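For this view, one protein chain was removed and the others were kept in their places.
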Amino acid sequence: MAYSAQRFAICLWVGMLAHGPTVAAVPAINGTWEIALVTLGVTQNRRLVISGQGSDYQATMGNLKFTGRWESGSLHLRCQAEVPCGELTLRGADTSITGEGNLNSAPATLRGKRSAVRPYAAPRTVDFEPKQFSGLFSSGAAPVLTLFPEDTVRTRTIDAEGFDAQGVRVTTLVNPQTGPFYVETAMPGDTLAIHFIKIRTNRATADMYGDALAANALEPYSLRREQKIPKGSSTWTLNTEHGVATLAQPSEKLAHFEVPLQPMLGCVGVAPAFGQSFRTVNLGAYGGNLDYSGVHEGATLYLPVFQPGALLFIGDGHARQGDGELTGTGLETSMDVEFTVDLIKDQSLGQPRIEDDDFVMISGIGGSLSDALQLATTGMVRWLKDTYGLNPGDIAMVLGSSMRYDITEIVDPQIHVVAKLRKDSLARIATAKGPAPGE
Amino acid sequence: MAYSAQRFAICLWVGMLAHGPTVAAVPAINGTWEIALVTLGVTQNRRLVISGQGSDYQATMGNLKFTGRWESGSLHLRCQAEVPCGELTLRGADTSITGEGNLNSAPATLRGKRSAVRPYAAPRTVDFEPKQFSGLFSSGAAPVLTLFPEDTVRTRTIDAEGFDAQGVRVTTLVNPQTGPFYVETAMPGDTLAIHFIKIRTNRATADMYGDALAANALEPYSLRREQKIPKGSSTWTLNTEHGVATLAQPSEKLAHFEVPLQPMLGCVGVAPAFGQSFRTVNLGAYGGNLDYSGVHEGATLYLPVFQPGALLFIGDGHARQGDGELTGTGLETSMDVEFTVDLIKDQSLGQPRIEDDDFVMISGIGGSLSDALQLATTGMVRWLKDTYGLNPGDIAMVLGSSMRYDITEIVDPQIHVVAKLRKDSLARIATAKGPAPGE
Amino acid sequence: MAYSAQRFAICLWVGMLAHGPTVAAVPAINGTWEIALVTLGVTQNRRLVISGQGSDYQATMGNLKFTGRWESGSLHLRCQAEVPCGELTLRGADTSITGEGNLNSAPATLRGKRSAVRPYAAPRTVDFEPKQFSGLFSSGAAPVLTLFPEDTVRTRTIDAEGFDAQGVRVTTLVNPQTGPFYVETAMPGDTLAIHFIKIRTNRATADMYGDALAANALEPYSLRREQKIPKGSSTWTLNTEHGVATLAQPSEKLAHFEVPLQPMLGCVGVAPAFGQSFRTVNLGAYGGNLDYSGVHEGATLYLPVFQPGALLFIGDGHARQGDGELTGTGLETSMDVEFTVDLIKDQSLGQPRIEDDDFVMISGIGGSLSDALQLATTGMVRWLKDTYGLNPGDIAMVLGSSMRYDITEIVDPQIHVVAKLRKDSLARIATAKGPAPGE
Partner (left out) sequence: MAYSAQRFAICLWVGMLAHGPTVAAVPAINGTWEIALVTLGVTQNRRLVISGQGSDYQATMGNLKFTGRWESGSLHLRCQAEVPCGELTLRGADTSITGEGNLNSAPATLRGKRSAVRPYAAPRTVDFEPKQFSGLFSSGAAPVLTLFPEDTVRTRTIDAEGFDAQGVRVTTLVNPQTGPFYVETAMPGDTLAIHFIKIRTNRATADMYGDALAANALEPYSLRREQKIPKGSSTWTLNTEHGVATLAQPSEKLAHFEVPLQPMLGCVGVAPAFGQSFRTVNLGAYGGNLDYSGVHEGATLYLPVFQPGALLFIGDGHARQGDGELTGTGLETSMDVEFTVDLIKDQSLGQPRIEDDDFVMISGIGGSLSDALQLATTGMVRWLKDTYGLNPGDIAMVLGSSMRYDITEIVDPQIHVVAKLRKDSLARIATAKGPAPGE
């Protein structure tokens, strides 16, 4: 699925919600609400969608479906499932809603607000100059900017040690993040799409901030035999004209060593689930410190949404990075970044997915290489099933013949392995919606 | 280092040994011997090289160096090291040698034969039609053919389930091997180079012999939720004209699915160390069931030699294979194979190395993904140090910026990860012997 | 080291600090302060200890040492190290302190308050009945009670699914925690000791909340062959009189199966480092969901302090638990708990340590069994070195002959392995402070 087509589809739908006739109905309770549902002291944020009139109302709230009737100034909803799952009574005004009842045998209350509608006609592009930075992926961080789906941001990131485009250290945080950006209407259970229009280095140097290989990348007994040497320079000179990086103070042997620039963002994440807060060295289902060269200009990263507004963070630009991120860093540098956000409502793979022109890539993030590979493979299996309707036998043939893995990093608190498939192969699989191009 | 240049250098050296004037000396003990050294009941095979005359002899045997003198019809050698390491008294005739003494405080005896010299002027090409197959990588298997370094063999392999080019099952062994080929003059401590001139499928079908993903590639809890489906066909049709494989009996969804042919040998191995014998599903420092797409036509595989004659086995052709070998197999099929063997004496990385036009690849083979990655990385570190004289800081810069990993298979008794570097980057590093091309 | 002796020693020292003559000095800046140090926007909490007069002041702040002089109403401190590390100017009143300067080349400001002194003569025992529960290990949770070192608390925990001593579900949180308890004077870099006087089940049932083994505890291919059976009951009856648990609705085969009660707390944790917040299914250096049978009545758990006041959480009682916590739970039940807190200032192993009458136990918590074992072993090595001054050769002899490991759980987001040594063996090692009893 190409990024632009999908964006267009979502655009149409959002437009219908905003301007359609249902908003004008007499009991103003119809529409899309963002609610906080409280059960035995535990709060969950959900999108509640209500439509209908009189004795014929429908509502959905996450996986739950309700039918209901309007009576005595309240909407009376009954949860529909094989086993009775509860009842709610709602009272709504123009912009706020409250309710109470019981769900799955526990008393429940809710309150919420109407989901926002973009107040300007077309998506806009905003320039944002970051002043302060976040050291946590957290729903507790105050948003620096509010966006609507399809909006674009032009901004900057500083490097992993806090040095900015001018080479000035502006924070001692590790992996300081630009953001978070609040994406209106994003709710848990959605997928946030971040399309990177631009990821470019904006200064002439990058640093690896270390000159030793990760100890866990080496055979343990070899570490005891290791030759200790004086610390060398790990600074690289970035030559954007020729698209290469060279060591700033190379040894004689590496005097002519150069590597192509492949700018990427090491960190792109949203606020994690359950109100948790993680240092920005971490990664997980919420993205974060992915440290993957696949997050480059032109790519789109899809992340599960866990908190209202998603709360998007970006940072940790690398002019280039080897597999495994073996020195614990890439060629760390500051970046000019331009990206568009979009939303896929009520769908979630539950883990990061990346697409560029060549590959569909699924992130597996776990405590060990083995766990990460298993999660990446299982994510790809699920994505093939969801997208193409393939059965397990089909999937075995596709992956057995064509799977590719990247070991993206082994040095962060969690290990990251990417499972990927070529798009030209995928293009020859018939989808649920239509035949493959070959047909 | 290009394959052809290296082969030529070895050729010259072997020639000098064979035809030089030292062979004619009165006590015919000078020259290169292949000996069995017995210490406290344990036998080790070694190359013993002797030169000198009168009271001025030198000898080497593996890492040990000796000086000596001729007296009373015997050569008296004294081992040279910081700590006294022993003495040997040798008696040699034209073709055989015996000796006794002590080494490292233990009584030692030896007997051996003169290292063979190629009896024909130029390397030759031999056609070999395999009649029986081996199910063990073992020094106990009788050689099917004896080669000299630089000789070439044209032969065939049958598929992993024992089906040959005609589709007839000729053995029930798993991964039946063609060979072993005995390579004259190869001794433990050497490296055997196998250059693949040709690896081509020779029949119209390949089979995955299974239609399920490896259970250890999937998140454990997902296995419990797995949908059981009727076993499908896992046979592929090979279209060599268009260079693609398609499923022979595809589901509707995969009716147009096709993948490029990338023929490779899953198994290339030598006899393991210490007289051990492993089933041909195993892999290790001796190569074996590597299941790596890098072992393709045009590539050269370098394996440590552990037994006299190396004893080379090949088999398990794949028309193509995905990373991880996720169905437990590639597209298994029979192959026409042509290869040249060569020898690098007294040098060994201790693990497999592969080179093709684009990459230098080091095999890491271990009990887990983590162990395999550590061994691959450490092998690459050692290779960079040996080849270019890089120090640990240099190596960190090269690998941190440029390392690539392949997860070749996770389904065999040992896991295989390859660490690789692009040759165009390596070409810009100065070697011990000369500057990088850029200089 | 026995718990009571150590507590007594700390008691004396705290008393001296509180009532000693230094508090009365004219510039009231002497004493112990709890400060927030801000550098480039990043805040760190530290204990600052100042003593001296006139031109002869000393101060310590974590690892940093200062000398200084009083001048013009301010204390001028200079950081002492091999490389100049900065200067601070402080102004203090009776209860608050402020300052500014630079540390390690970055501008720094600080503000703080005088460390509290226990306002009652002797340590006290408090009864605390929890009303609400925490689902996060977090410094963001409001303390439910403030304690001083040596104080004792009598309280209760509810079970992992939120059921209390009466079997009533009071929350839908997973592993709901009693607390947090704020321990006055605890600062980052300290160790909090929690001595459990009582851990007793307080109702007649426990539940395993599941009847299947953890999928990651089983050989992957065996999961595919697994027999699906109707869900059984996982409720146990607790017989405290006979000290055993039996299944409430056993199958015929298990009608007479019983296991001894071994009550323990699955969760004991403090607020994690760097302001992070983790769900109470997690564990780490801060303790948390340790799920270890070693945390039983009579044991003392030592945890690193990462936030002012430590913020202690307890919960997740198990009437008993097998190694590995193979069903994802122990015999989950509510508990009566009584514990005393104490503080070891300016010392931290950096990971949990447990002691009971028989063993010293070090927690290793990591992403895989291998990582967890490595961290446990390394923690034990460090503890032996710190406590006894053993060199690596000594340590190898002790651990090679006597190490014991427990696999405590493999089902939480992090894996937990405990390394342990018998105290009777340790008693025969001479400490830095004196000979072993045998001498």
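As written, the chain order gives the labels A, B and C, with residue 1 at the start of each chain.
Throughout what follows, a contact is a pair of C-beta atoms (placed from the backbone, for glycine too) under 8 Å apart; a residue touches a chain by one contact, two chains touch by 3 or more.
No experiment lies behind these values; they were computed from the predicted model shown.
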The one residue from B:Gly243, B:Gly275, B:Gly298 or B:Gly350 touching the chain left out of view is B:Gly275
Per the definition of touch given earlier, which of B:Val42, B:Val83, B:Ala121 or B:Ala142 contacts the omitted chain? B:Val42
Filtering C:Ala108, C:Ile158 or C:Leu247 for touch with the omitted chain leaves C:Leu247
Among A:Ala186, A:Ile199, A:Leu218 or A:Ile362, the residue in touch with the chain that has been omitted: A:Leu218
Residue among C:Gln132, C:Gln166 or C:Ser402 that touches the chain left out of view: C:Ser402
List the chain B residues touching the unshown chain? 39-42, 106, 132-133, 135-136, 138, 140, 162, 169-173, 274-279, 366-368, 370-371, 413-415
Across the whole complex, the chain not displayed is touched by chain A residues 212, 214-216, 218, 220-221, 223-224, 226, 368, 370
Note that chain C touches the chain not displayed via residues 208, 210-213, 216-220, 222, 226-227, 229, 231-232, 234, 236, 245, 247, 251-259, 320-327, 329-331, 368-370, 373-375, 377-378, 381, 388-407, 410, 417, 425, 428-430, 436-439
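Here is the rule we go by: only the chains that are shown with their structure count from here on.
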If you average the CA coordinates per chain, which chain's centre is most distant from that of chain C? B
Per the centroid of Cα atoms for each chain, what is the distance between chain B and chain C, given in Å? 53
Between chain A and chain B, what distance separates the C-alpha centroids? Give it in angstrom. 45
Hey, what residues on chain B touch two or more of the other chains? 212, 216, 218, 220, 226, 368, 370
